[in-house]
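I'd like to ask some things about the structure below.
One protein chain omitted, others in place.
Here the chain labels run A, B and C in written order, and each chain numbers its own residues starting at 1.
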């Protein structure tokens, strides 16, 4: 028996952070298809993110990417965001787009390149101080393409050394979130390929270091909810980068490829106390061919729907079936929640929050899409490289 | 008992086609690291390809990519190539880098875009007429990212219709080579995802349509040599795009990730008569972080080494062990060839061909690398987008 | 706008064939956990299958496996089935459990073993004549474990020869259904590893030969609904073996691992005309740790639910969004059907068919489970080896 009022209350407090870069152009190595109306500045990205929050009510923060979102005055940027109803979220570093990083950044064989990378990370903490961001999110493109190219173990030593220096710089209330990724852009090794590696480093660094689970960064057949459950048990789950994938790191809308998996992940979050604790729920997606703001609204709604289903699981019934070894019964309890159509419930939640029950329709009616196409003419559209 | 003289003779007649685009810059969606000395024009790409042939003796042709290698006078380009000791090879089409192709090309829901794509392919056949190229190589980036985005079956109908029109345009001695790819840049469906789809289309088109096996375009666990054996048995293996991969379509140097697999593929080629028949052996690689010309020389040598080992298999002994059900004995015959160090044999082959026994060292001594860095200054470096 | 009456009518005519062997014991290479009440004879398997049909109304036929279901009098067995409300379905051959088949059956290097295997297949057609079964379902465990162990291409020749002999033996209204499988029990090659291989053989054999898609027999990342769409387009989809998997050929309950994938498959079936045509829908599962009859009831219901959702897709709206290139809109139409809770609709369908709305509960109340535990004491329980 689930308590619907409690479910609704939980859903109303949900917070999904959207990434500034998802509002800009993105693509594959083959082609970036530019879209009309795409932001040209960090402020325009914040405008778009504010739209997503205005229509969903659960996307109150925006992650920045440095240097793509570099500005002279971060306090002013934070103020600009707040005036539009959102706040600045995690600071994401970039140690992969400078020519110096061809063979890595913090793990590079050359100490000068490592110094440059660490300095960039320290600068990101400075920016956190200015923006009031609590989280430094670290993803390293570091790795190798060919066996023998570099020494696997020495790179781990360099990684540990660099992370330690940045960790020391963190202030009170600041965290370091370390992301892992199986492959890409490096193809033979990546220096943080799996949760075990990220966990081992975070454990040595200390309590302010936690692991990020990007749902697209695993080998085929990996049970992601198991990792979520384990990291929560270890107190080391810091954040999610949500997206979905069929094959590799496709960065599609979260829930688009395997909504049942997303539900199972959210169930472990709920079960492990992650929904009410200090786990950050972020999107990290690329809307290469679809309209960006509507896609992000849809993604936020997909997270909501999976969360609602997870909250609806009759945990007492489930525990009973599990304890008695009733395989089919326990599975049925879980599937009963999954098979529920939670869209009416979420419409109610939105109406109780003073929102339109149908965010995509409301956004479409708002005229924002037409407005930005008309107004954002000229200039340099934002993209991964800018 | 293998006939060493015959093995050597076969190795001397081997031909590996190198792709013009591998001499230009390439990268991942995260970053293209530009290299010094990279060609700026089709002619400069041919200069570099001529170096690879000069030092290996077995890379006599160069594949072009349209429009990257568009010129006003293809006959002049062909003549330029021949003066440098190489010939123009397959013409590769590009239906993925125009904004119109966001949702596909030959499979696009809009007939106007399909028309444009087919016209481009027909233009490629015109170019073949001008260059004397025998092969039109078709790889389509077509596909979808989201379930429901387009009608899977209708896209097959459009594909069949477009291919048929191009097939009709082929002249005597011209072939259409159809490549398949599991994923990327489309993530949910690709319109020619596997050899079965390519085979089914080629079968309907006729004898001039054949399948291309790109060694990086398969799902994990796929047995590529089985596909090679099957296509040879069906008379439908047209060409290879060689490269290697650990995870996805990594486009690393052929033989770098799994040299034993490359050997097994080459063994099936030899066994199935593909080595002496009309199968084209092409490289299709991206040298994102390593020096390009040396990487291509190494790749050609890797193909040679795998071929030499395949030719050294004692096929009579193998057949005997197979017929008697001697699992370990048959495997041992194959492994005996694989474990042989064929580098001394290939040094002899090169010396008998009047080449330096050590192509990478000879290339390094030649001064070409320094020359192009010094001379190719300014202008627009060639890359996937140019 | 979907026509609910038509949807209901379609759901009432659905037919899912259950396999006799799923009622017996099964397991992994590590352990077969025997269950109480498991059938000991083909007749007892039919009794259980009749229960599944009695409670679901859509499981009217039962597939047999020879020799596991060998009896002296097949006509009497067919009559026995009909008296219990079900009919005999496809005949499944077994060429993998005799010591002679260690290195293969129809592809074995030894002609005597091949003869034995083909004779078994011919015997299966004799049994079809006796039972009135229309379909001969062929799955071959043939393959190799080690490179070099046998000649890949020669095995294809043997396969083609054996299949041709069996094809000739088929009577009017009889079909040969050829299944493919990526791996297991052979690990290096399987002789029919993918749909392309099965398709190529069926094409040469003729119209009575068609392909079986077992949903657990693909490499990671394979888009199964694409294969379904393609085979329907080619007129070569003969049947499904439904089950689900997380990693390999796990043979779990269909829809248990990825219900969204099952929906997408069923959508392509509906869209391609396969739901009303001559495609056989079969289960092929192993209930290693869960109660068998309830698991099969659940599996049938899972197929129903996916089918109902597929039938609910607003195809006109979908076609419109697809034609206009509205990526998010088209995806939303599909997801709208998927997110619908179709369980109330199926309850109605069942009640209109005179069935209990809740098959698992009705079965649990029926006392059948207790009855077979009490009565089926002693004797040899059915399993894969008996």
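Details
In the analysis below, a contact is a pair of C-beta atoms (placed from the backbone, for glycine too) under 8 Å apart; a residue touches a chain by one contact, two chains touch by 3 or more.
Since the model is a prediction, treat every value here as computed from it, not as a measurement.
Across the entire complex, the residue among A:2, A:41 or A:149 in touch with the chain not shown is A:149.
From the options B:258, B:314 or B:348, the residue with contact to the chain not on display is B:258.
Across the entire complex, the residue among A:318, A:346 or A:382 in touch with the chain not shown is A:318. Among B:18, B:131 or B:223, the one in contact with the hidden chain is B:223.
Interface residues of subunit B facing the missing partner chain: 220-221, 223, 246-247, 256, 258-261, 289-291, 294-295, 298, 305, 327-328, 331-332, 338-341, 343, 360.
Residues 26-31, 33-34, 96-97, 99, 101-103, 141, 145-147, 182-185, 187-188, 220, 245-248, 250, 252-253, 256-257, 288-290, 384 of subunit C touch the missing chain (whole complex, contact as defined above).
In the full complex, the hidden chain is touched by subunit A at residues 102-103, 109-110, 145-153, 156-157, 182-183, 188-189, 193-197, 199-200, 203, 218-223, 225-227, 229-230, 232-234, 260, 264, 268, 271-272, 318-319, 321-325, 327-328, 330-335.
What we mean here is this: only the chains that are shown with their structure count from here on.
Between the CA-based centres of subunit B and subunit C the separation comes to 39 Å, rounded to the whole angstrom. Distance between subunit A and subunit B, defined via averaged C-alpha coordinates, is recorded as 38 Å. Shared contact sites, meaning residues of subunit A that touch two or more other chains, fall at 220, 246-247, 256, 289-290.
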